[in-house]
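Below you'll find the structure I mean.
All protein chains of the complex are present and in place, except for one that has been dropped.
The block that comes next holds chain A.
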Amino acid sequence: MSTYRIQGDTGEWEVVIGLEVHAQITTNAKLFSGAATAFGAEPNTQVSLVDAAMPGMLPVPNGECIRQAVRTGLAINAQINKWSRFDRKNYFYADLPQGYQISQLYHPIVGEGAIEIQLDDKNPDSVKTIGVERIHVEQDAGKLMHDQHPTMSYVDLNRSGVALMEIVSRPDMGSPAEAGAYLSKLRTILRYVGSCDGNMDQGSMRADVNVSVRKPGEDLGTRTETKNVNSVRFVMAVVEQEAKRQVALIEDGGKVVQETRLYDPDRNETRSMRSKEDAHDYRYFPDPDLLPLVLDDAYIEECRASLPELPDAKRQRYETALGLSAYNAAVLTADVETARWFEVLLAETATKANKPEAEVAKQAANWLISELFGALNKLGKNLETSPVTPAAGGELLALIADGTISGSIAKQVLEKMLETGDGAGVIVEREGLKQTSDTGAIEAAIDGILAANADKVEQFRAGKEALFGFFVGQTMKAMQGKANPGVVNELLRKKLG
């Protein structure tokens, strides 16, 4: 369904993309040791004897990591393998104390699943299903530090042994946008499930991007793998650059070699890291220190029961039960924290306005998306750092809902709330911002305006209906925004008619 094409000299080219995403499992201990996993800790302070691979040390699986992998699998409707096993991937490197990484090559814990992406939030037909081949659990390596000493490299083992899920997609994506949407959606799901915090800038989520090109309808081309790409934007850039590079290469008579590449964001290009010829022979074999992982139905059901409402279901509910637009539902469910914020806001608004949630949902959604997001953005803040709590937002919205203030006054009130941290009620009271439905005062204002604009009144009566908005605006201005817009409309109609 993707219509993304690269125009080469010899015609159009299709791009085929698969992603292998490494997601750090949210847990306070490592995969096979009890060591802590705090980000940003002093080097080598989160290291147990097991992580440092001292002689005679043995791995013991951390049940929480297994549970999170199973929950993640269930969240993408994947097959959960009741029998899985850990394998050793053998290679030498200074950041790999054991000389092998414990992973799952032959029998991963999670099998086939799928993730739905939507390329255009406003177009329900832009939905596409991306297959997930497997999820397996494995250890992370440590980190080399080359800038600490003029001639030596230092090793920090804090990350050594940290639990990762490797989530391997099918080569089902056909454009940078699809790759970006898949990664975003996957991140959303992981954050909902709580199995990964999705902090790409801290390295808790990163993608290996597999790209190949072909003429439409032809067999798959040779792919390259660009490693450790750590943002949605970079993944999209890698796909674009790598596809272009491959097309140019092939059209110049060259051949794509299967190799590992690195992305350089400063130059927006990928560079060869190592080719298949000097690829390691990892000598995978079952880890004899560990027994196979055997899960029973009760355990899997317990994991399933622990799942929260997932993004697709939530979005559906927002549209059908709350009557939100497809766009608003998409925006509010894209991140679990936004959805959580919205749901508290909604509950507070409904309670304070004494109305059913469905009745105030649209208003709450619009306010959050078009008012609060904008205001926070200007302050360089986000929902997490917002000075306005969902409860305070609910108070403000309830004031609009019960007619105490108008929408435009609400904007002023929000500004004051952000400025002072005071509640909406206090501000409205203190600043005298309550909306008036006092017909006498409004009528007096209207009379003045009609008298001062006799020419326009005439034009209106001659059929220039558009001028009605002008009179409303003038009246509201004269009333300093505090007039009830309904009453203003009604009175104007009467006097102009």
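Quick note on the criterion: a contact is a pair of C-beta atoms (placed from the backbone, for glycine too) under 8 Å apart; a residue touches a chain by one contact, two chains touch by 3 or more; residues count from 1.
By our rule, contacts and distances are computed from a predicted model.
Colleague: Leaving aside the chains on screen, match the unshown one to its UniProt name from "Glutamyl-tRNA(Gln) amidotransferase subunit A", "Extracellular solute-binding protein", "Electron transfer flavoprotein subunit beta" or "Branched-chain amino acid ABC transporter permease".
Modeller: Of the names offered in "Glutamyl-tRNA(Gln) amidotransferase subunit A", "Extracellular solute-binding protein", "Electron transfer flavoprotein subunit beta" or "Branched-chain amino acid ABC transporter permease", the one UniProt assigns to the missing chain is "Glutamyl-tRNA(Gln) amidotransferase subunit A".
Colleague: Of A:94, A:127, A:248 or A:321, which sits in contact with the chain we cannot see?
Modeller: Only one listed residue reaches the unshown chain, and that is A:94.
Colleague: With respect to the chain omitted from the figure, which of A:145, A:290 or A:334 is a touching residue?
Modeller: Of all options in A:145, A:290 or A:334, contact with the hidden chain holds for A:290.
Colleague: If the missing chain were put back, which residues of chain A would it touch?
Modeller: Its contact residues with the unshown chain are 49, 52-61, 88, 90, 92-94, 97-100, 153, 155, 281, 283-285, 288-291.
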